[in-house]
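With one protein chain held back, the other chains of the complex are shown just where they sit.
Should a chain be cited, it is by its letter among A and B, assigned in written order, with residues numbered from 1 in that chain.
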Amino acid sequence: MGSYIIKRSLISIPLLLIISFLTFVLNNLSPLDPAEVVLYAQGVPKITDELITETKAALGMDQPFLIRYLKWFVSCLQLDFGNSYVTGKPVWSLLGPAFLNTLKLTLLSVIAIIAFSIGLGVICALREGKWMDKSVRGVSFFLTSMPSYWLAALMVWYFSVKLDLLPTSGMDSYKSYVLPVIVITISFAGVYFRIIRSAMISNLNEDYVLYGRACGLPEKKITMHILRNSLQVAISVFCMAIPIILGSTVVVENIFAWPGLGTLSVNSILSRDFPIIQAYVLVLAAAFVLFNTVSDIINAAMNPKLRKDL
Amino acid sequence: MSRKMVVILFAFIVSIVLLAGCSGGNAAKTGATDQGKELVYATAKDINDMNPHLYPGSLPAQGMIYESLVENTEDGIKPLLAESWNISDDGKVYTFQLRKDVNFHDGEPFNAEAVKKNIEAVQSNASKHSWIKLSTKIMSCTVRDEFTIELVLSEPYYPTLLELSMTRPYVFISPKSFINGETKDGVSGYNGTGPYKLTEHKTDQYATFEANENYWGGAPNVKKITAKVLPAGETTFLALQKGEVNFVFTDDRGADSIDVEAMNQLADSGDYQIIRSEPMNTKMIVANSSKTGHPVHDTAVREAIWYSIDRETISKKIFNGTETAADALFSSNVNYANVELKKRGYDLETAKKILEEAGWILESGSEVRTKAGNKLAMKLYYDANSSTQKTQAEFIQNTLKKIGAQLELTGEESSSIANRRSTGDYDLLFNQTWGLAYDPQSTISAFTSESSYYHTTSGIAKATELYKKIDEVLVSADEKTRKSLYADILTIVHDEAVFIPITNGSVTVVAPKSLQGISFKQTQYELPFERMHFE
Partner (left out) sequence: MKLFKLIWKDKLAAISLSIIAVTIIAGIFAPLFAPHDPAEVNMELRFAPSSWEYLLGNDHLGRCILSRLIYGIRPSVLWVFVALAISVGIGAILGFVAGYFRGKTDAFVMRVCDVMLSFPGYVMILAVIGILGVGLENILIAFVIMKWAWFARIIRTSVMQYAEADYVKFSKALGVSNIKIIMKHIVPVALPDVAVISSSSFGSMILQLSGFSFLGLGIQAPNAEWGMMLNEAREVMFSRPEIMLAPGLTIIIVVSAINFLSDSLQVALDPKLMTSKHKLQGQTVASSAKLQGKEVA
């Protein structure tokens, strides 16, 4: 197991390197000259060519591409993503808290999604093709077809305005979590529910089930077996769900004025604050790779067969 | 294997719950405001950096914390941190007697030494302050005694006191908050002398200001003011209805967080009152005349745009009559602005004629005019947080289409738009004049400032003449010459149509009914919170 963990982790390192390189290249594609942008940000009123050359030298931008990349990469490892063009504050001082706020929202939503999709997935798989299965699936299709912001508006109108139960926006108390979590859960639970359901069904058709039934094992026990095997699917899927949702809360955060990554990234785009956009992409892609690695390791821990795959 | 899995699963869930549990930490703050004691105002943007010698911060918030030497009021310049002053006969030396009972929020005494340090800190970052001409005129700043300070200018400059009264940069922060004797690279605290102190700031969430009990003008009545970050529009409207916020006002960029209809709805509900200031400024579209080879460089195009804006409809339908149509850069009640200028009303036929005469031809079958292969297409930038700007932009886009001009609209954050204005990376953008205290002298002196309207004005034929006149008018001591110079300046920019006026804007406040003493300053950037009280 230990060697598997090491091997699997080593594999993700080149991936992280490639990602960081791509992010760096991406930023260099931006139509604005970074030196010029830095000068704007400092509010320098007249930008002359000499000033640009000077700033370039000061920022080390006259150096070869690869050296610039290496320097940038090393500073990123120390969470130094440079300063925001707009506020001049270090990027991490803005990104860090936003990341935490979004993470809280994401984890709570993932728990809710797990509860719903596993619960309904198991029930529906056991009653495949029956009335219950069909209607839950129908509803899930319908719910996933709803634009989340529309749903959010509806919820705010009903729960916050009509019933006056919950705050409309912001992140003031535990109550603030309720609506965003519900909206995220609804827009994702349908998808994950279907994945769990089909994993369960394919397990149901496995030989061991047939064998167990033939041997007269009680149905309850067989279900437990299936459940255990399906949980493996669930865990790996949900490990992936965390970074995915982390990156997809943009719209929901915007509606609920959540001070998270989504709000930050959209604001940065609208104010053309490139260092923040770059750091945002890098951090989330890295999170994506890390969670992916973790999910593989957990899977391998549960299923020794998989360890040989590497 | 099964036990192992259970353990792993359990660990996974526990860690998630623990992590999520961290969120319980700030659960103490409750949603609804404590009506009758405090104000919670909605703001579309975070208050940002409160360093008073730089520009990213929110002006109304800085206005609560910091104060200037003198104050601009309806009746002219009045004392504030300076009790009295005198000006030498040659107009070059200003001597201020400071108040003796003022302390910074951190307890440091406010004295001549502190004033000197602050002014020098501003001067050492001169390139950023070029829009305020005083920064180029200050030669030295000397401490005469503990409470007397002397300002020496390179030449007489008549708006000196006006510019010293502005919300920034000539305001005072405790020298203890300086970093390495400077403020340009940030400050270690936001200790001003004003009626409120910044006590808490959570970026993109809220900022709390508490009354300065030791304020020299007497502790303010409203003890706590919170600036809550909320997206403009319906979110803010809802929050007002529910009492999560109880105060909104036109922000420093001239954007209202809720529209007129929503305001009226709140007033009708009986909990809120709407208070509007006198018209304070002119909302306008600014054209980048310095873009040679581009349609906006052409005076005829700018004039045609001027003729194609239906200001009456904008005023009646978009602003529900709360803002009036504007025909010139400054309304005639602004000092020196009572000048006879050619009126350009809404007239699409004239607009078309002007374009035809200037060589912009509409080929049959095409929708956009061209001139020498150049398409009559321009970009208009608006503040993404202002719904009225967006609606106006779309409305104007539609009428321009009728005269064969194509307008591309882009909504951006105000900071990005400010950047575009100072770097000239725009065709057209929404803007507003700077308000009573600044008009016309500061707005006009900003015509020459690279960080403001230089790109707007530098491409016109008479640019050199314009700049010469602006330099003259600001140092001229004779009222009559000043008048005629201002008239010339206003005529030049009017004829060149680089500032295309739309409406005259005012500051609007929506406040709880029980809040009294709501008044306005001579600037649209600040509200005198310290004068407000609950009944």
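Some points to look at:
In this section, contacts are C-beta pairs under 8 Å (C-beta built on N, C-alpha and C of every residue); 3 or more make two chains touch, one makes a residue touch a chain.
The structure presented is a predicted model; accordingly, all values stated were derived computationally and were not measured.
Taking every chain of the complex into account, the omitted one touches A, B. Here the missing chain is touched by one residue of A:76, A:251 or A:294, and it is A:251.
Check A:1, A:18 or A:115 against the missing chain and you find that the one touching it is A:18. Set against the missing chain, the residues A:4, A:72, A:92 or A:188 yield one that touches it, A:188. The residue touching the chain not shown here, chosen from A:118, A:237, A:257 or A:301, is A:237. In the full complex, chain A touches the omitted chain through residues 15, 18-19, 22-23, 26-27, 29-31, 137, 141-142, 144-150, 153, 157, 161, 188, 191-192, 195, 198-199, 201-203, 205, 229, 232-233, 236-237, 240-241, 243-244, 246-248, 250-251, 254, 265-266, 268-270, 274, 277, 280-281, 284-285, 288-289, 292, 295, 299, 303, 306.
The missing chain lies against chain B, touching residues 233-234, 237-238, 259, 261-262, 265, 313, 317-318, 384, 387, 390-391, 393-395, 397-399, 401, 408-411.
Just so it is clear, only the chains that are shown with their structure count from here on.
Distance between chain A and chain B, defined via averaged C-alpha coordinates, is recorded as 38 Å.
Interface residues of chain B, counted against chain A in their complex, comprise 1-2, 4-5, 8-9, 12-13, 16-17, 19-20, 22-24, 26-31, 48-49, 54-56, 127-128, 130, 186, 202-206, 228-231, 235, 238-239, 241-242, 244, 384, 411-413, 415-416, 419, 422-423, 449-451, 454.
By the touch criterion stated above, chain A contacts chain B in their complex at residues 36, 40-47, 86-89, 94, 97-98, 100, 103-104, 107-108, 110-111, 156, 160-161, 164, 167-177, 228, 231-232, 235, 254-255, 257, 259, 263-264, 267, 270-272, 298, 301-302, 304.
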